[in-house]
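Structure in structure tokens, see below.
Shown here: the complex without one of its protein chains, the others still in place.
Chains here go by letter, A, B and C, matching the order in which they are written, and residues are numbered from 1 within each.
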Amino acid sequence: MSVNFLINQAKLIQEVIDAHALEIEKLDQEIGDGDHIFNVQRGIKLVIELEPTIKELPISKALNQIAMKVLSGIGGSSGALFGTLFMTMAKGENIDEGVDYKKAIEIFSLGVEAVKQRGKADVGEKTMMDVLIPVANCLQDGIQNNRDINEILTEAVQVAEDGMLSTKDLLATKGRASFLGERAKGHIDPGARSSQLMIKTVCESVIKK
Amino acid sequence: MSVNFLINQAKLIQEVIDAHALEIEKLDQEIGDGDHIFNVQRGIKLVIELEPTIKELPISKALNQIAMKVLSGIGGSSGALFGTLFMTMAKGENIDEGVDYKKAIEIFSLGVEAVKQRGKADVGEKTMMDVLIPVANCLQDGIQNNRDINEILTEAVQVAEDGMLSTKDLLATKGRASFLGERAKGHIDPGARSSQLMIKTVCESVIKK
Amino acid sequence: MKKFMNTSDDFLKESLQGFGAAHQDIVSVYYDPNFITRSQSTKEGKVALISGGGSGHEPMHGGLVGHGMLDAACPGFVFSSPTPDQMLAAAEKVDSGAGVLFIVKNYSGDVMNFQMASEMMQSPNESVLTNDDVAVEDSSFTTGRRGVAATVLVEKIVGSLAEHGGSLQECKSLGDKVNKNSGSMGVAFSSCTVPAAGKPTFELGFDEMEFGVGIHGEPGRRRDKIKPAQDITNELLEAIIEDLKPNSNEEMLLFINGMGGTPLTELYLVFDNAKKFLDSKNIKISRSLVGNYCTSLEMQGASITLTKLDEEIVKHWDSKVHTAAMRWGM
Partner (left out) sequence: MKKFMNTSDDFLKESLQGFGAAHQDIVSVYYDPNFITRSQSTKEGKVALISGGGSGHEPMHGGLVGHGMLDAACPGFVFSSPTPDQMLAAAEKVDSGAGVLFIVKNYSGDVMNFQMASEMMQSPNESVLTNDDVAVEDSSFTTGRRGVAATVLVEKIVGSLAEHGGSLQECKSLGDKVNKNSGSMGVAFSSCTVPAAGKPTFELGFDEMEFGVGIHGEPGRRRDKIKPAQDITNELLEAIIEDLKPNSNEEMLLFINGMGGTPLTELYLVFDNAKKFLDSKNIKISRSLVGNYCTSLEMQGASITLTKLDEEIVKHWDSKVHTAAMRWGM
């Protein structure tokens, strides 16, 4: 994982998110306040614009700049959560000496753990955690069992999708959708959908290589 | 003309105005502020409700009570104008000694003259004066020439209708419609329409007898 | 029609009752005939200011009754001028012997009803007629221009002079001056619905606006496609400036008035856009007001008013005021 990799992923993610913008907007209008897509799009754009500033930096510094940009540029729940994710990843031990698959999965998992602390939401509460936690677990499991990376990533894509779909029938207990009680049922969580699309994009682009 | 006659006319007028309510409402929405029909309906209702209070009174007192009710109960341009009409009629000389056709036409014409003073509008300014003034003139002419009352009243109905229709193509220079300039053209004046309907109702009911 | 109301007959009365109950410290509300006075009686020798007009423009005028502004307000039915008996009853209550100044917006109905009250009154009285709406052509052969949002400014400024002991004639002159120094124009994004009518006064397409609209939803100069705020603002200001012909570096008051359904956020944006335009014309904004003061029920839209300032006007603008809708210094 390099700074270049991060920027390229952001560009790929931008395409995918833009292609699903209307769908994501609608999800947050149904059980939230409708801004999730704009928050995410603004965040991605800001990260991509960082390219000239961060491209020569060590990855820890680059990740930290991304974190600060996401944190200050997005706002809302997703800004705090994605900001926390990157802030934690930036603090990964020795990452400036190189980030291989194992390291990448390690820092991603630490990031997800921090996000979980920040939002105090676990699996089953109809949030992006229904995607992030299972994916982190799947990646960690795979790498600990020394499985083929393409296999692991392929599984992660499936796990993300399952997690995302699982939010549909859940009652929300965290986030804005929690205000709706029973009325949130039947709708996929917007943050789960956007996270799932990002994870799918990253994993598939890596698999392709 | 008796108090009883006045109350009965108010009841007849109520029926006719109610039957044309939507049309009149629309006229004032097009070139005014939309309240003319409610003003007129409220006024008629209030006058009818006066019946027990005024039915035993001499006609001057009854007309004065009607005037005060119209003046205080309607508001807007039409309240001031119709109020002035009745206030002036109430002041007619010796009316408590009996009001024949001639006297009725005399006090009505005095009333119209007072309304003209109050509103400072003459024929051709796209207001109710385009009905009231020609009608007063026609009635006065007829009675001075000792023409048959039925003939006079029949002519008055026609004059009222012509006056009302004439407002359609006029530019308004008085009242709310004057704010519209050229845009008022093509619309009949609501006050002209309501006055014309009232005059038609009264004249035809008298002719019938 | 979606409104907080029970029946259209009770709309005005219940609203007045709520107003009176919420502001007992400032106003007293009387019924049959309806009028609103200050909760304290006019001090001796002070000219009494009375305004009034159709309801539906709140907080004007009831919300402008109080120290430093009106002594009484006469609310008519929604969009219908009040009646002489209301004005007479109000005058009787607040006239302390120094005379009554009526502040009247220039509409046939208002003018005639106030005139009748004036004629019926025994005590000295004068009237200021506001006609600041530049959307309408002015002419002495016609009814002339409409009185709109500048009425609020006239009431504030003359209210202060009256509080400071100005005579009836002085109050009238200042009112006439403020009116003459003011120009306004508005734009509507939606119609309003008169409770008794139950349906919108006019129809606007999803991308249309009424440019130069009146405060009762009367048609304006033209119907137009909706435009960026800066364009709308510029066009409104151009019309006002053409009428007022301010000198370069003239000091003015800028008043962005909401029609009732447009939120503050947008009104402040219009203020920003107006300031940009006026800066480019070297017009100095040294006083300002932003908010919903002269409304048209739930209409979406805004009007802009500019008033040329001089020392006297500024002094009376700045002086303290204590009403339900406008309050400073006390």
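Assume a residue touches a chain if its C-beta (ideal position, glycine included) is under 8 Å from a C-beta of that chain, and two chains touch if they have at least 3 such contacts.
What you are looking at is a predicted structure, and each value in this text was computed from that prediction instead of being measured.
Contacts of the undrawn chain with the visible chains, over the full complex, involve A, C.
If you put the hidden chain back, the residue from C:Asn273, C:Thr305 or C:Ser319 that touches it is C:Asn273.
Screening A:Lys91, A:Arg118 or A:Lys185 for touch with the missing chain picks out A:Arg118. Contact between subunit A and the unshown chain involves residues 25, 29, 31-35, 38-39, 68, 71-81, 83-84, 118-119, 172-176, 178-181, 183. Panel shows subunit C; residues 2-7, 11, 14-19, 21-22, 55-56, 58-59, 63, 189-190, 206-207, 209, 226, 228-230, 232-233, 256, 260-273, 275, 288-290, 292, 295, 297-298, 300, 302, 325, 327-330 of it touch the chain omitted from the view.
One rule holds for everything that comes next: only the chains that are shown with their structure count from here on.
If you draw each protein chain as a dot and join the dots that touch, the picture is not a line, a loop, a star, or fully joined; it has some other shape. Look at where the CA atoms of subunit A average out and do the same for subunit C: the two points lie 54 Å apart.
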